[in-house]
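Missing here is one protein chain; the remaining ones are kept as they sit in the complex.
Each chain gets a letter, A and B, in the order it is written, and its residues are counted from 1.
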Amino acid sequence: MTNVVFWWSSESFWKKTAIWVTAFMFIVLIVLTLDSLPKISVGSEHVPAYSVINHRIGYEFDKTRNIQAPVIGPEAPLFGKKLSEKDAEALVTHGKKVIQGRNCMGCHTLLGNGSYFAPDLTKSWLDPGWGSEGIREELMLDFLLNPTDNARSFGSDRTMPNLHLTEREAKAVIAYLKWMSSIDTNGFPYNFPVIEQEALQ
Amino acid sequence: MNSISLNGGQKLAIKYFSVAVALFVAQILFGLLSGIQYLAPGFLHGVLDFNITRTVHINAMVVWLLYGFIGSVYWLLEEESQTEISGLWLGNAAFWVLTSAVAVVVVVFLLVQTGPGDDFTRWFVNEGREYIEAPRWADIGIVVCLSIFLYNVAATFNKGRWSGIAGVLTLDLVALAGIYLAGMFYTTNISVDQYWWWWVIHLWVEATWEVLVGCIMAWGLMKTLKVDRKIVTTWLYIEVALMFGSGILGLGHHYFWIGTPEYWLSIGGFFSALEPVPLVAMVVHAVYDSGVRHMKSSNNPAFAWLIAHAFGNFFGAGVWGFMHTLPQINLYTHGTQWSASHGHLAFFGAYATIVIAMFYIAAQYARGKQQLGDDLPDRGWKWKWALGLLNLGVVGMTVALLISGYEQSFIERAQEGSTWYGYFAAQVHPWFIQGMEWRMVFGSVTAIGIVLLVWDLFTIGKQKAIKVKAGIVQT
Partner (left out) sequence: MLEPVALKDFFIVFFSGAMVIITGALYALLFAWSRLWKKPWLMNAAYGAYMLLVISVLILGQTAHLNGFWCWLVFFMLTGYLLAPHGIWKLCVGTHMQHKQDAPIMVTETSNSEYSKEGVS
């Protein structure tokens, strides 16, 4: 046997291949990222502006995409107070910071990511468990302020601990959840039955 | 510990390994607490809630594996570069800074737990993003310490000798530190938040960590089985091409449902199907290698853990990953116990096993280059039982969580459309509860395994070392 080295099995060939493959894939990822980021920025088609909390949010079946897609309905201000774009952003931002500060992801999932000890919050604003549109905001607020006594665990004895949210913090969290429920998640979670509410048009 | 024969980097590595073992124990302890809370929700309710026990459970895991990797690199650094380590004092200082920071973060997690919705909380208490909950000040500390580590590595190779392994390792560490920065900013937009968050999580776990393990394995093969350097290096390049070729865009399988455009469904699906290819390559190459040389291991525990790595990586990452990765089915399994099942086996199989193998290699050398073969004084019952119990425990937990996850995707997701009612309907179903009970049983098996593992790591080779000194045993 001779000590022949084929080009396709040589160290230098694979060194170059490794570098080129890695660089190529990374560049493709950068290009896709540059394309995706504007499409998920606030105010884009998939991720609505924060002022969406001034509107009714619903879902309708989109035949071409074969999924339930979000629809922004007529005005339905959160807690009856219409906010400017700037105030809406401030409120939703506060909500996100509360959600991070209280480590909500330690039990819940948001957009399906987090932990699995408590329900997914992606569309919790639209959950039929709140009964009806009219009492939803009040129920959510009561729940967040005292989740142990107002537990909504449907037969499970797993209850949320009291995280001592102030009313301002709780309202901000609700604003965040309302905004998040309007994000177009390509149909996740599947077949979600939205709470009964008035017409979207 | 008798560490006379160790070089500077290796002494530092022993420090990293010691903390890694302690954090491994913490991971399992807090995993047990989290598991109990599934079965008895009142347990520590309002005192040490699930969000805290689970946070410590997963963070301890990330940090102990990282410590294991850093230790492994310090371990091989001087031998691979054939020179003394550059800036060892700085590396030592970084070790103490990093370890103090980790301790402070854990204490704050346990005692302060959470904070108000302001920037102070995120900077000093809890960032509240899964896996990277460590507050921002600690992030900066981690980046500084990783940079010092990177300096140690690059400067040492530069002073001594650059090899193929050295080059891949250094570039991989640059990527590792750089990618961490992608998670270090605040944004209200959760889609953008999770877009970059996955860069840290996925590109660490499914790309840079894999290559780091590849470097450590390459060096290990050369040292223990005397495989030729040229061959090892060529195969390292092949693995890098395959892993980065499939893994970088494999990121797409996390971009199905976070608000991102629909084309990610196809990209994620395709590259997920490619991700098992490096595993197939490893199967063929391992068979070839075993035919080429007659393996005689001088470190049976390390060798056994490497075999556990091969199986665990294949089943945990390959089989368990592919089973639920296509978007058509992931729509139902995303964010259920399926992910927990996959996560347990994949992290253990791909990473914990190989770091444990490194622990044994370190123990062997630290006690005077012992032969940890068949003739251990106690016939090695401790390491064998630790190996058996840890693997049985993790596989058992994985199967138990799989059953719970299957039921959850069925009832909560498919039938009830993921409402709160649907969630709890699935959580109280007998299948789910029994799955959680079995998870607890096998979690306890894992805990017994770790006790034995720690005991063994502290004692293995010691008796023999004494006998060698006394001239009783010939080596």
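One rule holds for everything that comes next: a contact is a pair of C-beta atoms (placed from the backbone, for glycine too) under 8 Å apart; a residue touches a chain by one contact, two chains touch by 3 or more.
Given the structure is predicted, the values throughout are model-derived calculations rather than measurements.
In the complete assembly, the contact with the undisplayed chain comes from B:Thr234, out of B:Ser86, B:Thr208, B:Thr234 or B:Asn299. For the chain left out of this panel, the touching residue among B:Leu326, B:Ile433 or B:Ala447 is B:Leu326. By the touch rule set out above, chain B reaches the unshown chain at residues 227-228, 230-231, 234-235, 238, 265-266, 269-270, 273-274, 276-277, 279-281, 283-285, 287-288, 291-293, 314, 318-319, 322-329, 331-332, 406, 409-410, 414-415.
Where chain A meets the missing chain, the touching residues are 1, 3-6, 8-9, 64-67, 186-187, 190.
Keep this in mind: only the chains that are shown with their structure count from here on.
Chain A and chain B have CA centres that are 28 Å apart.
Against chain B, in their complex, chain A makes its touches with residues 9-11, 14-15, 17-18, 21-22, 25-26, 28-29, 32-33, 35-37, 39-42, 46-47, 50, 65, 89, 92-107, 109-120, 123-124, 127-129, 148, 152-159, 161-163, 169, 172, 180, 183-193.
On the chain B side of its complex with chain A, the touching residues are 34, 37-38, 41-42, 45-46, 49-52, 54-55, 113-119, 121-122, 125-130, 133, 164, 168, 186, 188-192, 194-195, 197, 230, 233-234, 237-238, 240-241, 244-245, 248-249, 251, 255-262, 264-265, 267, 331-332, 334-337, 339-340, 408, 413-414, 417-421, 423-425, 427-428.
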